[in-house]
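Excluded from the complex is one protein chain; the other protein chains are retained at their positions.
So that you can tell them apart, the chains are marked A, B and C in the order they are listed, and the count of residues begins at 1 in each.
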Amino acid sequence: MLSLKNKRLVILGIALIAIGFLAFIIQVAGSHPERAWQAYLINFLLWSAIAQGGLLFSVIMHLTKAKWCGPLTNVSEVFAAFFPISFALFLILFLGKAHVFPWQHMDLHGKEVWLNVPFLFFRDGVALLILYGLGFTYLFYALQLKAIGAATGGRLRSFLDQKMGINPDVTRIHQRMSIFSVLYALAFAGVLSLIGYDLVMALDPHWISTLFGAYQFVKAFYVGLGGMIILASALYLTQGDSTGLTTTHFHNLGKLFFAFCLLWADFFYVQLVVIWYGNIPEETAYVIERTMVPPWNFLAWVVFIVAFVLPFFILLNKNVKTKPKFMMVLSAVILVGIWLEHLLLVGPALSHGSRSLPLGLWDGLITLGFLGLMIFAVVYFLDEFPELKRFQPAVEKR
Amino acid sequence: MKRRNFLKLASIGSLSFAASACTSEPDKTIFSLVQAPADMVTGSPTWYASTCRECPAGCGIIAKNREGRVIKVEGNPLHPINRGKLCIRGQAVVQGIYNPDRIKSPLLKKNDQWQPISFSQARSLIQEKAIQAAQSGSDKARMITELVGDSQLALFIHCLEKLNSKGPIAFEPLAYETLKTANREAFGIDGLPSYLMDKADCLVSLGADFLETWLSPVEYAWRFKAMHAVRTEAQGVFFHISPYQSLTGANADRWIACHPGREAAIVMGLIKATLEKGRGIGLPQSLIQSLRDASERYTTQATARMADIDPKDFESLKIRVLKAKTPLILGTGAGTASGAFQADLAANMLNLILDSDLTLFDFDRRHRVEGSARRSEVIEFFNSLSTDGVRLLLINNVNPAYALPPGSGIRKSLDSDRMFVVSFSNFMDDTTALADLIFPVCLPLESWDEYSGKNGMVSTLQPAMGRFTQAPHVGDLMLDVAFKDDRSVPDYKTWVMTQLHSKGVMREKNEWLKALQAGGVFPDVSPSVTRPRPVTGATSLFEPVDDTTGLFEPVDDTIERDPAKPVFIAVPSIRFFDGRGANRPWLGEIPDPLTKVAWQTPVLGHPESLKAAGAGHGEVVTIQTQQGQVEAIAYETRQVKPGVWVMGMGQGHIHFGRYAANVGINPLTLLPPKIDNMTGGPVFSTAVVALSATGDSKPLAHTDGSRIQHDRKIALSIPLDQMSANHDEKSAHEPSLTMEGFPFTLPLPEGYDPKRDFYPPHDHENYRWAMAVDLDKCIGCAACTAACYAENNIGIVEKDRIVEGREMTWLRVERYHDPENPEKITFFPMMCQHCDNAPCEPVCPVYAPHHSKEGLNNQIYNRCIGTRFCSQNCPYKVRRFNWFEWEWPDPMNLQLNPDVTVRSKGVMEKCSFCIQRIKVAHGVAKNEKREIKDGEVVPACVQTCPTGALTFGNLMDVNSRVRMLTQDVRAYQAMGYLNTKPAVIYLKKVVQKT
Amino acid sequence: MGPECQVMGLFTDEERAASAVQALEETPWQLKQVHSPIPSHKLSEALNLKKSKVGYFTLVGGIIGFFSGFALAMFTAAKWSLIVGGKPVIALVPFVIVGFEFTILFAVFGNVIGLLIQGGLPDFKGMEIYDPRCSGDHFGVLAACPEIEKGQLINYFKEKGGVTRVFES
Partner (left out) sequence: MSDLTYAKIDQTVLDTLRPATQVYWFTVALLAVGMLGGLACWIYQIFIGIGVGGQNNPVAWGTYLINFVFWVGIAHSGTLISAILHLFHAGWRNPIARAAETMTVFAVCTAGLFPFVHLGRAWMVYYMLPYPNQRTLWPNFQSPLMFDVVAISTYLTVSSLFWYTGLLPDLATVRDRSTGLRKKIFTILSMGWTGKMEQWRHYTRGYLFFAALATPLVISVHSVVSWDFALGVVPGWHTTIFAPYFVAGAIHSGLAMVLTLMIPLRKIFSYEKIITLEVLENVAKTIILTGLIVGFAYGTEFFIAWYSQNSIEIAIFKWRALGHYKVGFWIMVVCNTIIPLLLFIKKIRRSIIWLFVISIFINIGMWFERFVIIITSVARDFIPHAWGLYWPTVVEMGIMVGSFSLFFFLFVLFVKHMPSVSMTENKEMLAEGESHGA
């Protein structure tokens, strides 16, 4: 039962958060604060991406007027609950600026105009606000439709009920949803590119790749789908059919997941082949450090296998896609793979010239903290909007 | 070079083949002989030493003969004048021989129609005319000739005597009258000494374009770089003073743009300054005094005002001249206004003051060109033709109708029915067109002869190939004309030998053979013994002019700079000289080193001048002078002084074959027939009456996309003060991966760094060929380009194709101006870089370009299908595509190098580092069971570079010179940051503050 | 048993056709063939058709393609072993493209072959007992019965709301 009434779940969540927090504090206070901030940055990026990508699903389904998704939109919308946390985490990142922006003391050959801490935090903060704002506005209307004639929920929910009055104008709501879904989709592309450039690519300020932004938001949707599969499975396994989820839904979701696994790999290869072929050191040095020189080349292979090869061959098969339990595990593994992929991108820049992989128990513990936050957010939201656990066909336009 | 010399000599001048030449019967065919002479081995070249006659300098050449035909000429390494080097014009000699418009048989003019007649007919016709002339009184048979060797001159005199006429007059359009006169007045020697520039440490030129045409360009090119190229000790400094920046000026450390004809003021200013510093020891007090008086008024300010220059320029010039240990002031060039004589006279005085012994002057080895007649005499000669009632005029390979201003009335004087005009020319040039009979004679490479560019030595000519035509040598012809059976010698060859014998140069036959082998007799260079002193009258030279003896006219204090009244200057061209080179297509095709314009004759003007004329760059302007007017494309440049318009000589012939007729413009048509009374010389400048834009614009056939390098790290320079060993030049940029800081990487396995190289290093087989280009030595003369054209059968595309951007040159000399001060120019030879990671290679779908075992970037022509991807992906844009089938009109095809494929349409081509020469070296080394030695492989461009700016060799040999040069602090690679690992290593140009 | 005769019931309505097919189970007559202008789900449910095996052909084709693509690229490169642009002679990164394209190409070949073999195409025989309307708006259910029962079968189809056509053998 995914609910705050579920004591075990709550305790688990709190425990995780506590562990993560402590681990982080200890390491920051310790001899290697940069390691703590590295883990922090990676988790911030990953978990935010899950949330942002998660909501994107619902948006796209709305835009394409897709019927097959059914209650999956519910699942996707739940992830919006992480937005406020994500933004808070971003603000906290400011404390670690000394460790997460290695370019602060480099000769940037004129890049200073763009790469300076105040401007960076300003623009990225604003960008995130816009993205999340649009997300919530979209959600606001989406939930109105779902809430019609549904059981009452928490405070937020009642606030929403007041907002929309007795019987809302469904057509108008649909229009608004359309508008904000477009806006959110645009913002998603723009903002995630920006975050990608600023918080990942720029860590190695002399390297550029025009596709990097797109690569980031495609990856975000990839992990978003992963998160959805996990949550959907969790709901399905706990609540069963009341969620309205069927194996067909899992199958379709699995197909989409597979598609984006391929797309992510494609975007990776597309960058690799161009850089490899061009052989211009300004570009190649970055890739060489991460794929050919130990210790990172090992990690590169791990990421490649865990995040692409494995899912590719498994998801070729139709049946596994329809097995929630299995998909849950697979998705979790892939998310770990993407976590490592983030490490591969930021690691060499942050802990420069390290003989061994800057990866250890601490990173795991800190990550658990973020997991706790996500669980907490999700469960809270589900309590607020119980209809998201229950499926009734969305009200059509009159 | 030493070893190469030996190789050459081994084959030079073996005579069996040449002997067959210059008998009256020509060879049926001059290639694929069934019974080849002993020294003609199919597939291997034979070298014949001879002398270049493309200009009066008289450089030594060796002609490469393959299967009976000369395919290329190179400088004779033993020759003291050019030391194995050759200029752009010298390289083009062969295009004279194989010129498709060459006249094969005599032509007789019958009512304005040319009728071919046989040689014997023509000969007897001349004989008949000669006898008539001889009988009808004295001096009725006259001759005007090009500058010829002593022997030939003697022969002419000998023959004309028989026709009871006086000797011939030698005509050179550029006869340096002002210099000669100044020398006469100052030293009592009416001649042209040679200058030991290499010994100087401060050089000042008053417009002498000694890197292009002045006296002996190839010699002065290497002498100049000997003093100017960076050395461990201080580098020599060079000031160029002239109203426009010639190529020579572009190589100066500072170009001082003075008002046309006001160079004298600057020299006087220097005289004043030097005298004030108490220089001039060893000179008679009287002279010093008169000079002091004369130079009194030339204060820095006054000088600057008179010459219209920046006082700062003059100051720095003064400082350097005073500081110099062995300064040398050179005279004026051809292209200056009246006042040149004053400048040269003053220059002589200044030289005396600076060094009373004139140790840098060599009056023992004077330039032969001094033997050419003054312009006044030439005009006089032509005027006398009618007055003296001359019956027979013999014109030996000169083109006065083109080279003299129209006002001189040459055409009229030639066009008289009483006088029979014979032209010994192989080409229908403007003068020949006016003759009554055209009698082609042997070209230098087909002749036995002797021509010494300087006295004190002998430089021989021998037939380097069989002959095309039955044309006899002009000497033999003259003997036939003048004598029946009473001749003293059987033929001209014998005459030459007897001449040399009588001079005591050579006693018996084998000396003659040795001379032929070596290309001449070159006594060791001993210091000049003639030490000219100022003539006794010198003191009075600088008296006021109204005084009878005074010659030096003080420079006007005022200067009127009315942009509406501009000055027009015609300047000799490095490509066409005075115009005699215009029918060699290579010279038209290779763009002018400064304007980068080919085939056309633009008129150069300062932006202000263009503004005044209301014309833009590339727009057509009409220039009108007293003499006439022409329409020319205006070329905007800051390399000329405002109010001065400059145009190169040599083009705009009415006749002269397909490559020259009606191509470009002849600036001489704008000049007045004015002769300077003092010197008897012409003036190559005149006032412009009207200059206006016609409104329409023509496309310029230029090959440069941009004049500046947009802050890209291509043609780099380094200040002299950073050259000192302790100064770490690299510190300017800490090594990074950017264009600014990318480290120097050898195209060898050691050049690979696992941190920035995706690809594994690859080894080479014993050799990794590479070239070093010393930008500090490169003067931008484009001799390398010409050599490349000659060696590699590169197609001629002509004007329209160049406008389309389809020139085929494999080696271009890029010219970059400094955006801040455009008169600072860097020349940058660009050829295939033979990269270790060549971007052009992988993109080809059929492996046409690929990396050879010896590091060369091979281009397989017959595999190429013409996708042109390689060219697109070449960062250096050195690849050239055959857009069409290029033509070698018969017999030009005979010049083609049999060792190099002629590319068909639709294939890509590019510099191959002269792989054919590498192959030859491989063969030789293999036969001798050894490795190829350093310096054994010499690509055509490297071979001819007058200043030795290019070095070729094997990088894997750590002792090779090219490998050594990679250690130089100046070494860098163009666009190295692309990780192409180029095998062409550039050495930065050294700039010094002046 | 007398001689065989085949009757085709032609339905304009998918449902009716489907029910006719199902009901035919209870009858003694055997269902020969069902023609449809569209890939009808209802009919395939009625006939409870199994999943096609075409996929295996496709898969095999793909695998062959993948390897032959790489093999070709590597073999040709190794044969000349020329260095271009300093790149390794056997350069896997770009060869991925060749491998990929070949994978698709051969997979499609496999797919087509699979289609033809499995679907028994071309099959001009099949047109002998066939009604053109089946490519238009009619669903044709072909059943066989002994000559004598012909009438009943025709009636059966009539009841189901279709017109009939008899193919005498």
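Everything that follows uses one rule, which is that a residue touches a chain if its C-beta (ideal position, glycine included) is under 8 Å from a C-beta of that chain, and two chains touch if they have at least 3 such contacts.
From a predicted model like this one, the values you see are computed outputs, not experimental measurements.
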| item | value |
| --- | --- |
| Neighbouring displayed chains - absent chain, whole complex | A, B, C |
| Residue in contact with the excluded chain [from A:F82, A:F267 or A:F308] | A:F267 |
| Residue touching the undisplayed chain, where the options are B:I288, B:V603, B:L811 or B:M830 | B:M830 |
| Candidates B:P602, B:P839, B:P946 or B:P982 - the one touching the absent chain | B:P839 |
| For subunit C, residues in touch with the removed chain | 12, 14, 33-44, 47, 49-52, 54-55, 58, 69, 72-73, 76-77, 79-80, 82, 84-85, 87, 91, 94-95, 97-98, 100-102, 104-105, 107-108, 111-112, 114-115, 118-127, 130, 132-137 |
| For subunit A, residues in touch with the removed chain | 64, 66, 68, 108-111, 114, 186, 189-190, 193, 197, 208-214, 262, 266-267, 270-271, 273-275, 277-280, 282 |
| Absent chain, residues of subunit B that touch it | 704-706, 708-712, 714, 738-739, 801, 804-807, 812, 814-816, 828, 830, 839, 842-847, 863-869, 871-873, 875-877, 879-885, 905-908, 975, 978 |
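Assume only the chains that are shown with their structure count from here on.
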| item | value |
| --- | --- |
| Between subunit B and subunit C, centroid-to-centroid distance (C-alpha), Å | 83 |
| Distance between the centres, which are taken as Cα means, of subunit B and subunit A, whole angstrom | 73 |
| Sequence positions of subunit C contacting 2 or more other chains | 85-87 |
| Where subunit B touches two or more other chains, by residue | 759, 837, 839, 842 |
| Sites on subunit C touched by subunit B in the complex | 80, 82-88 |
| Contact footprint of subunit A on subunit C as seen in their complex | 85-87, 93-94, 96-97 |
| Residues of subunit B touching subunit A in the complex | 734, 736-738, 740, 742, 754-759, 837, 839, 842, 977-979 |
